[in-house]
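Below is a structure I'd like to ask you about.
Selected chains only, in their assembly positions.
Letters A and B name the chains as they come in the text, with residue numbers starting at 1 for each one.
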Amino acid sequence: MQITVWNEFFQERNQPNTAAVYPDGIHTAIGEGLLANDPSLNVGYAWLGQPDDGLAEEVLGNTDVLLWWGHLKHGLVSDDVVARVRRRVLGGMGLILLHSGIESKVASAVLGTTCKMSFWRHDDRELVWTVDPAHPIAQGVPNPLIIDSGEMYGEPLDVPTPSDLVFITSYEGGEVLRSGIGWHVGRGRVFFVSNGHEEHPLYYRDDLRRLLSNVVAWAAPTAPIMEPTGRVANPDRDWWRAATTEGN
Amino acid sequence: MQITVWNEFFQERNQPNTAAVYPDGIHTAIGEGLLANDPSLNVGYAWLGQPDDGLAEEVLGNTDVLLWWGHLKHGLVSDDVVARVRRRVLGGMGLILLHSGIESKVASAVLGTTCKMSFWRHDDRELVWTVDPAHPIAQGVPNPLIIDSGEMYGEPLDVPTPSDLVFITSYEGGEVLRSGIGWHVGRGRVFFVSNGHEEHPLYYRDDLRRLLSNVVAWAAPTAPIMEPTGRVANPDRDWWRAATTEGN
């Protein structure tokens, strides 16, 4: 399975407080966490500033699950790349939106809504509560998962009703967020994990890494990824009689 | 529309602190709130200790929406009454579970699971956040609705995945609850509102009364209530050709 961790990779190269926490880029900390839990993965990295924003057709066309970290530079991602990511997700690729990645252009392209939270604030304590203990993404994750200092994102979050609601986070200031939620989109699965931050070393933590590994397993395609378009057909009555009974 | 507010009516008659807040019973405060918002309703009351626990066939068979308050005496409700309520809900009656009513026998009978919360604690501040601003139950309800002192009920709450998630409550102690959630059950609609308490005068508040009135409107049957059983038929092929096209 081929994982690609995408990062806008701006703050680590321009802001000392982020560089101090993630000197090799936040993408590296995320990728190493996935590999620590499953060494059989192939993990690649891509970032803003590379040709095609790092996601040329040959990269994306080989990616099974894409993790997306964006924060300050959403607007610099090219519309062509956004359209390419959306098409790939509809065709079956998993997409994981990390923290402020929920406000990226790819999130809005795939989900339709603005994907804006209503509030945010630095440096709030987060408690991540499991509300669906039957969900595979919850397995092995502490309940609650405690983050002493993160960043508050408050409801209403402008996303379509998720098909999967696994975690709800409360903040010390009293706000709440559906912080671990998923959607089936075309042939692909999309998941948002709000907990994480570029100024706190959260992506080195074992519990958050366990959570992310669970999400990758959930989002991984279980069939070959295909083109989402061109499926509309006008078949004769009883066409399915002669159909080869190939699987989905 | 005929509303029945059911109350175990124990604490108001036996515990001074509850009696001081709800001298006429918590059911009266709830019913008067509904009438204040919609004087056209018919509101009746029933309680534990009456014959048939107050819900004889002729009472229940005339009820469109049933609100249920139970707390300390869940076990005293007769199994016959529980079965009768369940049958009526499956046939189309609305059922609104208030606060600890989520742990009643009727809740578990209708929803299947234990309906237990995982944690509780007296006297926590509650913030009730709207997470589905498009939902009619959210309309006119402050966001957040602030309760300075209520009672914490904490996740995981052992209920089936709701079809409607409108409110999430955070507590000062950090816990969270899906505090305003609904289900379609047979021909009926069921909704749980956690916010409310027998020792605090919450049911006199305009904002919580607005919320409850919205829930009643949402849960109200839109077709005649019928028996849920006896629907299994073994019709000839193309039976629907001759079917009278009566509505649902």
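The rule is short, and it goes like this: contacts are C-beta pairs under 8 Å (C-beta built on N, C-alpha and C of every residue); 3 or more make two chains touch, one makes a residue touch a chain.
As the structure is a computational prediction, the values presented were derived from the model and not from experiment.
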Identical copies making up the whole complex, of which 2 are given, total 4
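The rule is simple: only the chains that are shown with their structure count from here on.
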Rounded to the nearest 5 degrees, the rotation mapping the CA atoms of chain A onto those of chain B is 180
As the complex stands, chain B meets chain A at residues 125, 127, 129-133, 143-144, 154-157, 161, 165, 168-172, 174-176, 178
